[in-house]
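Note that this complex is displayed minus one protein chain, with the remaining chains in position.
Residue numbering begins at 1 within each chain, and the chains themselves are lettered A and B in the order written.
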Amino acid sequence: MPLSAQGGEVTSEDRILSDDITGAKILIADDDPLCRQLVAGVLRQQKFTRLEFADGGRSALEQVRSFRPDLILLDMQMPDLNGLDVCGQLRADPDFADVPILLQTATVDRKKMGELFCGGASDFLSKPVNPSELIARVVAHIERWNSLRELRFYRERISRELEAARRMQFELLPEPAALQEAAHALGLRIASYNRPSSELGGDLWGVLPIDDGSFGIFLADFTGHGVNAALNTFRLHALIHEYKELHGDPGALVSMLNERLVRLLRIGQFATFLYVVVDHQKGEIRFASAGAPPAILVQGTAARARLCDTSSLPLGIERGVQYLTSKRRFPAGSLLLLFSDGLPEFPNAKGRRIGDKGLVTALNACPAGLTPKEVIDQLCAAAGITATSPLPDDTTIVCLDRRIAPRATPCDDGRAVRTPAAKQVPTNLSNGAQ
Amino acid sequence: MIAAHDQPLLDQDQLDLLRAALDPGALRAMLAQLPAAAADALAAITAALAAGDLDGARKAAHVLKGSCSSLGAARLAEIARDIELDRATTAEMAACLPLLSETIEATADALSRVVERA
């Protein structure tokens, strides 16, 4: 019986393995040199080339850490440390928690087989070595390992890209310090809160410089969240800046944005949008809304907060909608609060939502003299939002007021605040809006 | 011992599997090493028994069983298994050694014929 006999029945096993598989690094741990040689011989015949060896349990652990194999073949019984112990130690290490480990054992005892899998083995290999079984199991586990690794690379790449997109989106938002400085020059204070529910959000807000006496502020909220909604915020940002000549005319800007978005958005997608021109020189605000949650307005320090009617069709649903501009007084001492529906609709620990009216109540309950930042904090607290609460929806809040006390005398009647600062040129507003 | 005599000297099926899966030169080299490895194991078992080290003798028998069974030396593997698992005392183990020694020689003969004919 010549050793080179070509058995006709074995040709079906002669599957040519791809380089992805045969390029895998395999560690063979067995205290018996002949067994190591035999396993290696079978693998080499299948064109596996990156083989390393360990002659016991401890050396297997060392080798795993330096060689970082893609698959480990462990003999169950080794004198210093048995295969199961090696397996357990490797599984405890996050680096090797899911590398394929095949335990070689002569046992057919069902209980012992169970222990082997409980101990973290990916599979077993029977002894005496059966070459076809050895190859089949090694190939199956390397294929699984390769696809797991590809998936992991893919996920890492996607999450890096999402992070980059998140940063880009963040850069669309006004820069808080520059914004505050610019607002202060106009006798205004401003604060904002923006948190997406996932890494990328569908909310966008910004400030548009118009002239010395006024500026615009917008808040948009696209349906859904995540990549789709985020891409739409980039589109909208570009569109808003395309229509600079309409920034002073809220109704016209919103109507134009609607015409453009109707053509861009798929059915079922839309955005709510609120655009407010704050005219601090005239002491008024002019706004147009596209289905946005109502803004809350406090007209002077002594006034009660009330909701501004913002009801209208959201952007991107129907062509030819004419959005109208509404006007409200905005005297010194006034406060304006804009928010996306993530705030009134946040379900608190009891599953209750504060709602628009609840926000008005909460705002009326705020002690006098709070800064816009403090007002936002109070409202978040009233809604049950904490720094760590996971948000089911993207949430944006912008609060601005005309409550800066003149330098010398504190303002209490809300009328004497036409400060010299209000006449300065808003040089920095454009930085915030980019 | 009766079990061991029931086993054929060589497991032809296993040898066929190895032939199909291995480079002929590599298989020849492994088969040629087996008798010397078995002789080493016999020496290790003998030394362990002389020292009263039952556990050491079992471990040496276990290694012998592994390589013999995988390389198709069926009767040797059975004797090694018998020493590893079925013998409770040094005396019982020592009683197996003459047969082990004989079988190593017979296996070496049979394997050399297999290797030559390759």
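Remarks
Assume a contact is a pair of C-beta atoms (placed from the backbone, for glycine too) under 8 Å apart; a residue touches a chain by one contact, two chains touch by 3 or more.
One rule holds in what follows: contacts and distances are computed from a predicted model.
Considering only "Xanthine dehydrogenase family protein", "Peptide/nickel transport system permease protein", "Anti-sigma factor antagonist" or "Probable chemoreceptor glutamine deamidase CheD", the record for the omitted chain gives "Anti-sigma factor antagonist", by its UniProt protein name.
Contacts of the undisplayed chain with the visible chains, over the whole complex, involve A. Note on the undisplayed chain: of the listed residues A:16, A:267, A:349 or A:387, the one touching it is A:267. From the set A:70, A:221 or A:279, the residue in touch with the chain omitted from the display is A:221, counting the whole complex. Per the touch definition above, the residue from A:140, A:178, A:239 or A:313 contacting the chain not shown is A:313.
Residues of chain A in touch with the missing chain: 221, 223-224, 267-270, 272, 291-294, 310-314, 317-318, 341, 345, 353, 355-356, 392-393.
Definition applied: only the chains that are shown with their structure count from here on.
Averaged C-alpha coordinates put the centre of chain A at 62 Å from the centre of chain B.
Within the complex formed with chain A, the residues of chain B that make contact are 12, 14-24, 26-30, 33-34, 37, 59, 62-63, 65-67, 69-72, 77, 114-115, 117-118. Only residues 1-5, 7, 10, 13, 30-35, 37-38, 41-42, 44-45, 75, 77, 79, 106, 127-132, 135 of chain A touch chain B when the two sit together in their complex.
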